[in-house]
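Pasting in a structure now, in structure tokens, and then I'll have a few things to ask.
Missing here is one protein chain; the remaining ones are kept as they sit in the complex.
So, chain A:
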């Protein structure tokens, strides 16, 4: 796998997100005004579909379900509720198209509670 065209930049207006399928993988393309991000289409909190629950404003993506938020310029966690980082594909814009570097589907570990059964539980704070 390599750089794959996910959509035309004009397909995703500023401050919106748009879900597309590429190579059998579903990704969310977000235009935050200063650039694009391509990511799994769900919130890392409770798997909320971000094309419905996501709001993009001031370069920040917020999931309206529980106000988890990330600064799309730096990918830092934003707001007071967010507990997990956002995972994204590397992205570039060329000739009016948005490309993502996709080597396989990025997935979130919703099983992070599985560390509850081992000794690393106490060190992951």
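Note that contacts are C-beta pairs under 8 Å (C-beta built on N, C-alpha and C of every residue); 3 or more make two chains touch, one makes a residue touch a chain; residues count from 1.
One rule holds for everything that comes next: contacts and distances are computed from a predicted model.
Hidden from the displayed complex is a chain whose UniProt protein name, among "Cytochrome ubiquinol oxidase subunit I", "Branched-chain amino acid ABC transporter permease", "Malonate decarboxylase acyl carrier protein" or "Methanesulfonate (MSA) monooxygenase, Reductase component", is "Methanesulfonate (MSA) monooxygenase, Reductase component".
Within the set A:9, A:22 or A:67, the residue that contacts the chain not displayed is A:67.
From the options A:55, A:75 or A:106, the residue with contact to the unseen chain in the full assembly is A:55. Listed here are the chain A residues that touch the chain not shown: 15, 46, 53, 55, 57-58, 60, 62, 64-69, 78-81, 112-114, 116-117, 121-122, 124-125.
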